[in-house]
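One chain of protein is taken out of this complex; the other chains stay put.
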Amino acid sequence: MDNYPVLIVVAPLLAALLAGFAAWIEERLSYPIALLGLAVSTFAAFEVLMQVIFFGPIRYEMAGWPPPMGIEYRIDLLNAMVLLIVSGIAFLNLLASYESVNQEIGDRTGSFYSIYCLFVTGLLGVTATGDLFNLYVLIEITSLTSYAMVAMGDRDRGALASLNYVFIGVIGASFYLLGVGYLYIQTGSLNMTDVAIILQDYHGSSTVLTAFVLCMVGVWIKMAFFPLHAWLPNAYSYSPVVFLRVVAPLMTKVMIYVMIRLMITVFGFNYIFKTLNFADAVVILATVAIIFGGVMALAQKNLKKMLAYIIISEIGYMVGGVWMGNQLGMTGAILHILNDALMTFAVFLGVGNIIYQLKDVDFSNLGGLFGKMPWTMAGFVLAAFSIIGIPPTCGFFSKWYLIMGAFEKGAYHFAIALIISSLICAVLFFRVFEICFFPSSSQDNKQKDVHAPGKIEEAPVSMLIVSGFVSLSLIVVGLFSGTIVNMIILPFLT
Amino acid sequence: MKFLGFIVVGLAGAILLYGTGDFPDWGDPYSPASLHISKDYIEKALDQTKVPNIVTAVLADYRGFDTMFETAVIFTAGLACFLLLRDFREKKERFYRHTPTGVILHVKAGKKILDGGKEFEYMDKDWVPSDLIIKTVCRILIPFIQIYALYVVAHGDFSPGGGFQGGVIFGSSLILLAISYNLKTLVKRISEKMLGVYAALGVLIYLGIGVICMLMGGQFLDYAKLAPLIPFDSNHIRALGMLGIEIGVGIAVTAVMAIIYINIVSEGRHDEGL
Amino acid sequence: MYWPIDLIVLTFVIFCAIAAIVVKDLLATAILFGAYSFMMCLLWAVMGAVDVAFTEASVGAGVSTVFFVAAIFRTSRRTKD
Partner (left out) sequence: MTDLLALIVAKYNYWLYVILMMIGLYAMIAKNNLIKKLVGMNIFQTAIILFYISIGYKKNATLPIIENVHGTGGGHIYAIDYINPLPHVLMLTAIVVSVATFGVAMALAVRVYQRYKTLEEDELRMRLSEK
């Protein structure tokens, strides 16, 4: 069918609306509706990826108007891959979260599913669109839903964390909008490819430079790149775990995608790396981000917060890889979008299962988890290995490309930072394993009665199956890294 | 914090001012922004869509996909306010006024809700005697505001206005009702459930029109493909499609404005407000 | 359109904006903010953006102010800065 590209975005939106209806009429229907919508979206994304791989990029003209006048969806290999990641992870997460939603959200699950679908719609739309302003509107949908979700989690501190997130999020989105305005005044167009063609004549213009800086700062705020990261740890650690499992792997990765898209498609590598010369500064900033994230993670006493700082460090990997400006670095960064999404998802699935049983992931509560939740912890360990970068898992391969890219460019500090960061991750995770392995002595007596050692108290089966599936896929993706690079990333870059 | 503020603001201002250096003059009719696609819009919109208000034509047709997500943003805001604030717990204390005598009863926690027939009137905690002039004026005004809102929605093709503005005006007429009488009156007229359903319905109308276009074999939101469904006036089919989506936007915006107001002003308890 | 009119309205806009964030009573802020929105609406109408001006008149000067007053009603009027 020709309409698959738009179906990817429309199906979750339709599901969100119907779930919103169902919330008022028959609340139990919301869950299957949302699940169905995301399943359709995933299927369409898969079909689109296949079409793009075998027949080349797809263009879809909204309302039948040709591109510079109308809005167009332009799906090439990079889009198609990110679309499949986003819809797939959102679908799998929803599959695993029926019980935890009931536990955490309680009396308004229908509206929750509706907002969840809207969030996914926003992410998918951001990824698929070929229009600069459409991108802004969809970023706002994702932001608004995240504000609501963050405040839903922790009853006490959620609202304040969310309000601070609103301020920073609005500044980020507005900077992006200003950047688009500066581009528009110089080019008169909003379509990405059209803008790129016109921009070739304006490389020396101060307006274009300002537009580029504004767009980048806006996107960096949204992805929590190093000096602009302050909102992320609080916002993530107070949001409900169901939402955390989808926002942590996807939001930052989609923003990285937006950065790559702006750099490659709109401004062009020639402009960024030949005309301008602050690529080195950004790589240094990324290096600082990696080290800073790792060091801050060492200081945390809560699993959620620790993972939040690891995410900041991972953002540094990808931004650094992209700004390396050579093919190896870019390959590593794009491969890392896939790998990092998968492994963050896997690790947060583990966290979700633990929270489902324990309500809390302070390190002091985690004692004896290997005995209590063996399957969950098996998945968690695999994900952790991948984040550290131990060979058969996928995390190793993208790091390898990134390090190779750094050597080619001569950015040795970046390569060293990557290795240090891997060591820090190893320390972090083995510390967690150690805590989880031995039953903690500090547990009070009441808890000891309930959680007698050796007694297995696992999370619900649906959560375990998804967790196992994703953890195994880490190895599978790792083994097929070469295929992915050859079929998707290299054809895209050349 | 103030110092940091000055630095950041100064930096941002400097970057932005630097960027204005290469701008074309303000009001220059030959600037790139006025020449590239906007020229096509102005010169072709009337021919292609039969809608004289170019802004509406671009908003609802050429860039109709944006507007759909704009409506989705509004829906999200309503949903978010509901999720954040709605509080289903019963309130503990209540106040009743005995209408003939003006005696006020304060019913404390745990007591049954007073059911004293028509003589007892439930009232807000910060109750003030309602003013006859305000009530009467608003009562006369509200229907006209609503008619005007409908006019704005329906006439968006020919004059400034459209679904969003009409929806906001209609929504503010509901808010006026809540302010001039009290919140209970509004909630009694339009229940929370209806508002929720309307908000979803409005966006669904928009999306539905797009999906029908797709099912008729066109692209998403390609109103021209609706022609077989509407046998009369196929010349203006795009204008009719736009009217359809404007109605959807209007419904959604009306409902969401009311939802946000009710939830904020009553802290989500839907009992008393301004 | 004559640019002096435009300039005068713009000055008013900036005056209202500064006043809205300086004044020490939040209810006054709300009203000044409504005035700011209305001035802005005027400015846009002068520049020929009638649809945008219409929207700003109904949203910025109307509904936003009402939300604002509602929120102040449920929180507090006092502020230290």
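Just so it is clear, A, B and C label the chains in written order, and each chain counts residues from 1 on its own.
Simple rule for what comes next: a residue touches a chain if its C-beta (ideal position, glycine included) is under 8 Å from a C-beta of that chain, and two chains touch if they have at least 3 such contacts.
These figures come from a predicted structure and were not determined experimentally.
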Contact set of the excluded chain (shown chains only): A, B, C
Subunit A residues that touch the omitted chain in the full complex: 133, 136-137, 140, 143-144, 147-148, 151, 156-157, 159-160, 162-163, 166-167, 170-171, 174, 177-178, 181, 184-185, 190
Absent-chain interface as seen on subunit B, which is shown: 1-2, 4-6, 8-10, 12-13, 16-17, 20, 23, 25-29, 31, 33-35, 37-39, 41-43, 45-46, 52-55, 58-59, 63, 66-67, 70, 73-74, 76-77, 80-81, 84-85, 158-160, 164, 260, 263-264, 267
Interface residues of subunit C (partner: the chain not displayed): 1, 3, 6-7, 10, 13-14, 17-18, 20-21, 26, 29, 33, 36-37, 40, 43-44, 47-52, 55-56, 59-60, 63-64, 67-68, 70-72, 74-76, 79-81
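Just so it is clear, only the chains that are shown with their structure count from here on.
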Arrangement of touching chains [line / ring / star / complete / other]: line
Top-ranked pair of chains - ranking by C-beta pairs in contact: A-B
Rounded Å distance, subunit B centre to subunit C centre (Cα mean): 19
Subunit A and subunit C: spacing of chain centres that average the CA atoms, whole Å: 38
Averaged-CA centre spacing for the pair subunit B and subunit A, given as whole angstrom: 32
Residues on subunit B engaged by subunit A in the complex (per definition of touch): 15-16, 18-24, 31-38, 40-41, 61-66, 69-70, 72-73, 75-77, 79-80, 82-84, 86, 88, 193, 196-197, 199-201, 203-204, 207, 210-211, 214, 218-224
Subunit C residues touching subunit B - in the complex, by the definition given at the top: 50-51, 53-55, 58-59, 62-63, 66-67, 69-71, 73-74
Subunit C-touching residues of subunit B, taken from the complex the two chains share: 53, 55-56, 59, 160-162, 164-165, 168-169, 171-172, 175, 179, 257, 260-261, 264-265, 267, 273-274
